[in-house]
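One chain of protein is taken out of this complex; the other chains stay put.
Chains: A, B and C, in written order; residue numbering restarts at 1 for each.
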Amino acid sequence: MTAKIAILGASGYTGAELVRLIATHGGMEIVALTADRKAGQAMGQVFPHLRHLGLPPLARIEEVDFAGIDLVFCALPHATSQAVIADLPRGVKIVDLSADFRLRSPEDYETWYGKPHGAQDLQAEAVYGLTEFYREQIRAARLVAGTGCNAAAGQYALRPLVAGGLIDLDDIVLDLKCAVSGAGRSLKEPLLHAELSEGYHAYGYGGTHRHLGEFDQEFSALAGRPVHVQFTPHLMPANRGILATAYVKGEAPAIHDTLSQAYRDEAFLQVLPFGELPSTRHVRGSNFCHIGVSGDRVPGRAMVVAALDNLTKGSSGQALQNANLMLHIPEHTGLTLAPCFP
Amino acid sequence: MTAKIAILGASGYTGAELVRLIATHGGMEIVALTADRKAGQAMGQVFPHLRHLGLPPLARIEEVDFAGIDLVFCALPHATSQAVIADLPRGVKIVDLSADFRLRSPEDYETWYGKPHGAQDLQAEAVYGLTEFYREQIRAARLVAGTGCNAAAGQYALRPLVAGGLIDLDDIVLDLKCAVSGAGRSLKEPLLHAELSEGYHAYGYGGTHRHLGEFDQEFSALAGRPVHVQFTPHLMPANRGILATAYVKGEAPAIHDTLSQAYRDEAFLQVLPFGELPSTRHVRGSNFCHIGVSGDRVPGRAMVVAALDNLTKGSSGQALQNANLMLHIPEHTGLTLAPCFP
Amino acid sequence: MTAKIAILGASGYTGAELVRLIATHGGMEIVALTADRKAGQAMGQVFPHLRHLGLPPLARIEEVDFAGIDLVFCALPHATSQAVIADLPRGVKIVDLSADFRLRSPEDYETWYGKPHGAQDLQAEAVYGLTEFYREQIRAARLVAGTGCNAAAGQYALRPLVAGGLIDLDDIVLDLKCAVSGAGRSLKEPLLHAELSEGYHAYGYGGTHRHLGEFDQEFSALAGRPVHVQFTPHLMPANRGILATAYVKGEAPAIHDTLSQAYRDEAFLQVLPFGELPSTRHVRGSNFCHIGVSGDRVPGRAMVVAALDNLTKGSSGQALQNANLMLHIPEHTGLTLAPCFP
Partner (left out) sequence: MTAKIAILGASGYTGAELVRLIATHGGMEIVALTADRKAGQAMGQVFPHLRHLGLPPLARIEEVDFAGIDLVFCALPHATSQAVIADLPRGVKIVDLSADFRLRSPEDYETWYGKPHGAQDLQAEAVYGLTEFYREQIRAARLVAGTGCNAAAGQYALRPLVAGGLIDLDDIVLDLKCAVSGAGRSLKEPLLHAELSEGYHAYGYGGTHRHLGEFDQEFSALAGRPVHVQFTPHLMPANRGILATAYVKGEAPAIHDTLSQAYRDEAFLQVLPFGELPSTRHVRGSNFCHIGVSGDRVPGRAMVVAALDNLTKGSSGQALQNANLMLHIPEHTGLTLAPCFP
């Protein structure tokens, strides 16, 4: 049996990445693709790398008949997403890739996004989509909220340590190196090649980045007390990849043991041998997350570094993994492509 | 039934690319990987992006038992390749990725490679591996010679035109833009990031590049008379991709028709609509070749541009496609991954 | 005596490059900088790399008092430029970096730019700014038109050969590899890092690129008969640099001799030893143009390759060189910075 799939907002990078992955899936059929400004175009015009696939043309959302659709990937901008999802028929399952349903509390949403949530009943229903930690809820969910890509990387590095009490919860520094596709296909000056190539800088610093809302929500819940990490992303001259360097206080060998144990049965979360740290190039284009641990000459200090592809494990790969769970398809289907290096 | 595969010279980029593709194949099992200087290491040490695959460790060729092996991919340096292949048991099928068996004539080999061929009987036996044009011979072959990556790109752009008499055979200019992985993982100063990044230059110019031997052999055979193209590769600050810009004298619409007809049933050779030209980014990591045709304001002049990934369609993807034919596996198996963009 | 300078359109890359060069000049003082949308901002906000210079803030053109100004660099978009220049006081000298005054014939302008020129008297007065070939006219000019960056690269490779009758005028192929800053700081999808990085493609092909108007004008005048080259630019994943590969019919040694003779006394036009071809990386950030010549195995064929930095010798460096001539300042002042490599 083949699941019928629609992708809303298919003209962005996460939409294209979904199509790329689903093309190898075998158990899904894409029956509708929407895009607002680019409606009417063929997907192969907007993304020539997908031209060989027999895809439906980009339509407007209003044109889509959701009757026969099993699952919708919603890759729309946040705020738009909540309005669109509120209008979808109840029988359709939804994986949302926007930021709209990541925070469970309406207050938190308003704090980080600057206005009240427009669909609080849906917000209450949504399951947080960090697959390995919410697997059972996702399996039963109608609406799953994809995590922030930075939030995914940081949590893979730290969740078992926060939960297990292995690190000082008041002294966590997360320094992230983030590829530019995380910002989407948007026309902004800092995203131009001539601006970005051959240079790097911090952005969203000072405790202002919205993915902090996710870290706070998740780490505080795990710890049973408020946890507020320091998190600073840096924009890299690269298209794919997040390298999350976490500086923590704790014993490196115990940290390594805990992560190795926690992810022992997780195909996509690969813990490297103790003392080895990962590189983004070795997960590019794949759903894998490589995680490494190193001690420091300063006793009681350690680094945990996680590398993932923001478009795959950080976004569309995660979304497909969640969709598989929701549709009762084997979880790894369409997601075992080896990374594309060099 | 699963074919047993060995890859000789697995520590280079084409070896790694073979592993990446075979990982999605389903009908092949890699039972031996060899590397000379890196023998004894795990493949995941040499190529961490492949660490999740259950691969045999890198061995020395002498350690490999070829008895149960169905097919060998030989990704060794040229000259080494002919010596190694000469020693393989006759029962093993071989796809050679080196330059050793591309030229059919011993004289041509000596002209372009500067010394006599060391295995002329094998040279006589080898089939030229440009799949779409040698499909039947490849199916029957024991030894298939992978083409040069530049030679593949140029031939996809031009073969039907040379054969069909659509262009002036004495006035073909091939200006190629080539990514650096085509030079392999070799430690040479011009291949350093600090040298290459943000700049470009011609290399192997003046009619000296060895892939000219292939162009001469193939185009002359097609035309039934000597054909000598001008071919100049330029090194690009990019890891994957060849863009072959062919400047020809002929009628652009007829050229487009001829190419479209010729490749009508070829899944991997995609002819774009008339007037559209391809980009390497849209074939990255895939076995597709995009081909476009444009006229010029100067009457009787046309451009044919072909884009392919030098490591995939230009090398390891081609090798796998040929191996499928030789092993009577459906030709496209393991090769339908969509390109990885952005 | 210090010349008083204004730069109109200073928020683009050519504006910033002018400021960078003038900062080392010694005989010029920037007294006004204008920008339309960014008026009111400090130059150091728009271009933080210039923050240490004591520059006037960005103003609107209307706010500039041109009374005490000796020379204006006009780095505005084409069409805008002609309207603004028409309004400048006659006593001010002008170097225009737009395309507005490159073509001498109103008909040619209309052909290539799609509408009549709005200031034909100024068009008649303007001198074409290819310094080494129009030096005396530039010295005497009030209005100098900066050349297209591609047009400069192609002409440096070919002018002495066209003038000297050394090559077949009906068979010139110009294949250019162009860095992205040539497209300016404009918000267009293909200029995004995520689109451009790691890939390349032809653009403005088929005989449609406007710089063809310049080639036609200049080469035809030199030859005393119509000359129509084939010219195709390709967009590169790099910020600075044009590599112009010219495929010509002629004798390579004679071509090399002719270029060497022609540029013997030109400090910025460096002809490499016969058989060596240049690289863009070795002229980056400088006013130098490196030119190389190679023969081919096909008798009577040759390549001439010119490399320059599109923002410097191709645009702002040329503009400053011309301004020096117009202001009777030694021609090379502010222009002898060595290239910035790696």
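Note that in this section contacts are C-beta pairs under 8 Å (C-beta built on N, C-alpha and C of every residue); 3 or more make two chains touch, one makes a residue touch a chain.
What you see is a predicted model, and the numbers here were worked out from it, not measured in a lab.
**Q** Any idea which of B:D65, B:D121 or B:E189 touches the chain not displayed?
**A** Touching the chain that is not displayed is residue B:E189.
**Q** Can you work out which residue in A:G40, A:G199 or A:P330 touches the chain that's missing from view?
**A** Reading the full complex, the residue touching the unseen chain is A:G199.
**Q** Identify the residue among B:T34, B:S181 or B:Q270 that touches the chain left out of the display.
**A** Going through B:T34, B:S181 or B:Q270 one by one, B:S181 is the residue touching the chain not shown.
**Q** Since one chain isn't shown, list which residues of subunit B touch it in the complete complex.
**A** 13, 180-181, 185, 187-189, 191-198, 237-239
**Q** Considering the whole complex, not just the chains shown, which residues of subunit A touch the missing one?
**A** That gives, for subunit A, the contact residues 171, 173, 175, 177, 194-195, 197-202, 205-208, 212, 228, 230, 232, 234, 236-241, 243, 245, 247, 275, 277-282, 284, 294-298, 301, 303, 305, 307, 342.
**Q** Go through subunit C and note every residue touching the omitted chain.
**A** Where subunit C meets the chain not shown: residues 13, 16, 19-20, 23-24, 47-53, 181, 197-198, 239-240, 267, 270, 278-279, 281-286, 288, 290, 311, 336-342.
One rule holds in what follows: only the chains that are shown with their structure count from here on.
**Q** Which chain, with its centre taken as the mean C-alpha position, is closest to the global C-alpha centre?
**A** Given all protein C-alpha atoms shown, the central chain works out to be B.
**Q** For subunit A versus subunit B, which are copies of one sequence, does the interface use mostly the same residue numbers on each side, meaning over half shared, or is it different?
**A** Looking at both copies, the contact residues mostly coincide.
**Q** By mean C-alpha position, what chain is farthest away from subunit A?
**A** Most distant chain from subunit A: C.
**Q** Please report how many Å separate the Cα centroid of subunit B from that of subunit C, as a whole number.
**A** Once rounded, the distance between the two centres reads 39 Å.
**Q** With centres defined as the mean C-alpha position, give me the subunit A-subunit C separation in Å.
**A** 45
**Q** At which residue positions does subunit B touch at least two other chains?
**A** Expected reply: 197-198, 239-240, 278-279, 281-282, 284, 342.
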